[in-house]
Structure formats: structure tokens, C-alpha cells
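Single-structure report; data block below.
A single protein chain has been omitted; all remaining protein chains appear in their positions.
Order of writing sets the labels: A and B. Residues in every chain begin at 1.
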Amino acid sequence: MTLGELIFIFLLFVTFCGALTTVIARSLIYALVGLVATMFGIAGLYIYLNAPFIAMMQILIYVGAVAILIVFAIMLAGPFYKKPTEWSKVTKFLVSLIIALFTYLLFMRIILHSFLGGQDTAFMITTKDIGRSLFDKLTFPFELVSLLIVVSIIGALMLAIFSKDRK
Amino acid sequence: MERLTDIIALVGEETVRAIAGLIGVLIVVVVNAILLTWAERKVAGHMQRRIGPKEVGPYGLIQPFADTFKLLAKELLVPKDVAKPLYHLAPILIFIPVLVSFIVIPFDAQLQVKDINMGILVILAFSSLSVFSILIAGWGSHNKYSLIGAVRSVAQNIAYEIPLLLSLLAVIFMANSFSLKDIVEAQKGLWFVFYQPIAFLIFFVAGVAETNRTPFDLPEAESELVAGFHTEYSSMQFALFFLAEYTNIFIVSAIATTFFLGGYSGPVLPGIIWFFVKTYGLVFVILWFRWTFPRVRFDQLLNFSWKILIPLSFINLLVTGGILKI
Partner (left out) sequence: MLLLPELYMMLLAIIFLFISIGKRKGNVVACGQLLSILGVVISLSSIFFKGELFYGAYRVDLFSQVFKVLLAAGYCLVILMLGSKDEIEHEYIAEFYMFLSFSTLGLMMLVSSVELISIVLSLEISSYSLYVILPLRRAQVQVQHEASIKYLFFGAISSGIMLYGMGYLYGICHSTFLTDIIRVLPKFLNQPIGILALVLTLTGFLFKLSLFPFHFWSPDVYEGASHSTTTFIATIPKIAAAALLIRITSMAYLAPPVLVQILMVLAALSMTFGNLVGLVQRDIKRLLAYSGIAHAGYIMMGILALSREGNLSVVYYITIYLFMNLACLYTVILLSKDGENVTLDGLIGLSKRSPLLAFTLATSAFSLAGIPPTGGFTGKLYLFISAFREGYLTIVIIGAVNTVISIFYYLNLVRMSYSKEGNSVTPLKLSGMAKIICLIFIFFILAMGVTPSSFMGLFKHMVF
């Protein structure tokens, strides 16, 4: 096993544990810590896949912005809230386990039985390439994003106004 | 000498560089913290027409070491109801962004752990982690003062991270690179502070706010919140927060130096001396702030960012982009 493989396995482990914590943690803050760990793991995987720009963006956006905003919401909602345990019932746990295993096996089967083309050569996409394609081939989606953001900003404001009036 | 090259050949240049870099970074962090605790007291003293520490060593220079020993020797107190994993995780976590940031800062033309072509993104991305660790510190302490401090810190960081990013973006537009080294090289002619005075001001103000220094030190406002998010920490864990805070001041000044003041470039003296002179000049200004400005109110703090800094930095960015395109 080379060093690279070890790092890869470590990143997978971080991602997996983080995801698991996010799902089963009883306290929202712990779930959030798990989420942040997952994001870091994924960012690490991006670096491993030769995409450092996306990795940095992953951290900047998901840890720096999304997670912090979630925290803010949790704090406003009351930090000492503990969600009721959903894992008290053994049957529930078993059913989830079976579904998870089934999905896992299904996906393994699908991926193992598919030929994904002979693209083993690693390729590097630089920040410049990303910028070029955003303003060149993908102009329309790029512009659509601005419209999407406008709609969501107005929507958020409106929802705030609606709920203010109702009180 | 021969043995050294042998060792380098054995483990690879990258590894040696990484280890040497880590050691260097740790030295800088510790020395900086020691220097700053001393400087802060001295500056404070002189501004208030006192002398400051003078008993321990000449000009009180040994004082920080005495403080360090005191902190190290103290018992690690863990309050009863804390959320243990988070409580212990926070001081460690707050140190990661600090260490990562040093990787990309160029101290001199050759003196840099690694020149990553998106250096500033690394710093900005990891700096978000420090907010997060403040948060879990505040939450994990199970103390209302800590919690309020943490919430304030988050609100403040959300508000000030945007102008910070936008002001740096204006410089990145001009230098056409994310790499800190390229940015320094681009300032060979004239420092960017002269092209981008507004961006510099915005960055500096936002940077002071990001490091939770006065007049933006609401997360640890001692008159209201005891000590904010690190109220419940003692001994070495407290020292880690302290260390991180002083290192953050240094990093903000170092980034400002790199982005606006030409980094290591300067006449006659070697680059590294210029770099430290400029950086510590800015650090001094930040220390100066503390004894000059009163603490702002929380609504003023947020309004200042959302209503003044952010629109201003957007306009600045727009004008920069427009001029560069023409």
C-alpha cells in the first residue's frame, strides 16, 4: 500500500464517519460537526482527484458559508434542543440497515457491471479552464444562476415579511 | 553537508520541505505570540502613560516566558457539564487554519513553504474553520457567556468575510493570479495600496473584525461576557486560544502586506526584513486601535458591514474590473 492509498483510505474514513455522525447524532451541533467533517473529507478527495480549486471552493462554500449559516439557524432555534431518539426501536434500525445494504449492493452491481470507457489517464483542470468554460460554453447556465439567486433572495425576503405579518 | 543531501535524497525533497516548513512555522508562531503579548502590554502601557511590564528581565522582556510557564503549570480544569468531545476539540481545531495559512505566505522570494497557485483561497477557505471552532468552543462550554460570545462571533464573521473576500478580489483582478508570490511580483512597480486604497481600508477593517480585535471585540467583550467564548477554558487550552488569536493578527497583517504593501519587496535590506517590518507595522496599528477606539455596539457593527463595507467593496470591484477591461 502506498502513501497515496493510505491517504485515500483515511479521507474515505473521515467522510464516512462524518456522514454517519450527521445522520445518527442526537444533538444538532454534533450532526453539524459531522457534516463539516464530511465536507472536509470530500474536499480532500477532490484534491486527491487533482482538482484543488474545487476542493478549496468546497471548503470555502460548505464549511465557510453553509455550515456557518446552519449553525446560526441552530443557535437561533435554541441550542440545547435534543432531538428525540429515533433509534430506540430495533426494528427501525434493522429496516434502515437492510435498505442501506440493499442500496449498496445494487450500486456495486451496477457499477461493477458497467464499462465506463478507458479513461484512466489523470487530467488536470486548472482554474483558468473552469473560468473559460464558464464564460464561453456555459454562458447560459452561468446567467441563469444569477436569475436563480435573484428569485431566491426575493423569495427569502418575502417569506420573512409574510411570517412577520402573521405574528 | 553530504549527509544532509543524502537524507534529502532518501525521503524526497517534498517531505523535507514539509517538515522544515512545519518547524519554521511553529517557531514563527511561538516567537510571534511571545513578542505580541509583550508588545501589547508595552504599547498599552505607553499609551496610557505607564511603562508596562519592567520587572522580569530588561524592559520586561522575559515576562511572556513567565506567563507561559504559569499557564503550562496550571491545572487543566474541565467544568462539569461541558460537551466533552467538542470542548476538547475546539482549541485544537482553532490551530489548524493558523498553521495552514503559513504554508502559502511568502516571507521572502525563496522563503515560502509552498507556492500553491491558489494560495489565497487556501487561507480564506481554512480561516472559516476558526469561526467554526469558536462556535463549538462556545457551545461546548455550556455557559451562557460563552454561547453568546460564540453567536456574536458567527454573526460578525458572516458579515465581515464578504467585504474581506471582495476587497482581496480587486487585487486578484489586478495581479491576475491567486498565488501570493505572483501578487507580490506584480507589485514590483508600485504597491497595490496606491491603486487600491479603498480595498486596503476595507480589508484592514474587515480583517480587524475577523480577528475579533477592538473595536470589534464583541465575542469576548470583557465588560459584558466575562471573556466570551473562552470563558471556561483554562491552562494550556486557554493558551492555545491566545496563541491562535495573536497568530491571526499576524496573518491578517501579513496578508495585507502581501496584497497591498508589496510583500517582501523593498530596497537595500533583504526581503525577509522588509516583510517583517511591514507586517509588524500593521500589527502595531491593530494594537494601537485597541486603545484608541471604544467598542462598537452590535447593531452598529453589523450595519457597518452590510450597509457600508459590502456595497463599497462591490463598487470598488466593479470600478476595478471596468478600468482593467478598458
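Here is the rule we go by: contacts are C-beta pairs under 8 Å (C-beta built on N, C-alpha and C of every residue); 3 or more make two chains touch, one makes a residue touch a chain.
Quantities reported herein were computed from a predicted structural model and do not represent experimental measurements.
Trainee: Need the list of shown chains touched by the one chain that isn't shown.
Mentor: A
Trainee: What does the interface between chain A and the hidden chain look like in terms of residue numbers?
Mentor: The missing chain touches chain A at positions 109-111, 113-117, 136-141, 144-145, 147-148, 151-152, 154-155, 158-159, 162.
Rule of thumb we're sticking to: only the chains that are shown with their structure count from here on.
Trainee: What is the distance in Å between the mean C-alpha positions of chain A and chain B?
Mentor: One centre to the other, that is 28 Å.
Trainee: Going by the contact rule at the top, pick out the chain B residues touching chain A in the complex.
Mentor: Those in contact with chain A are residues 83, 85-86, 89, 116-118, 121-122, 124-129, 131-132, 135-136, 139, 147, 150-151, 154-155, 157-158, 161, 178.
Trainee: Please output the residues of chain A touching chain B within their complex, sorted ascending.
Mentor: It is residues 27, 29-30, 33, 36, 52-53, 56-57, 59-60, 63-65, 67-69, 71-72, 75, 79, 126-127 of chain A that touch chain B.
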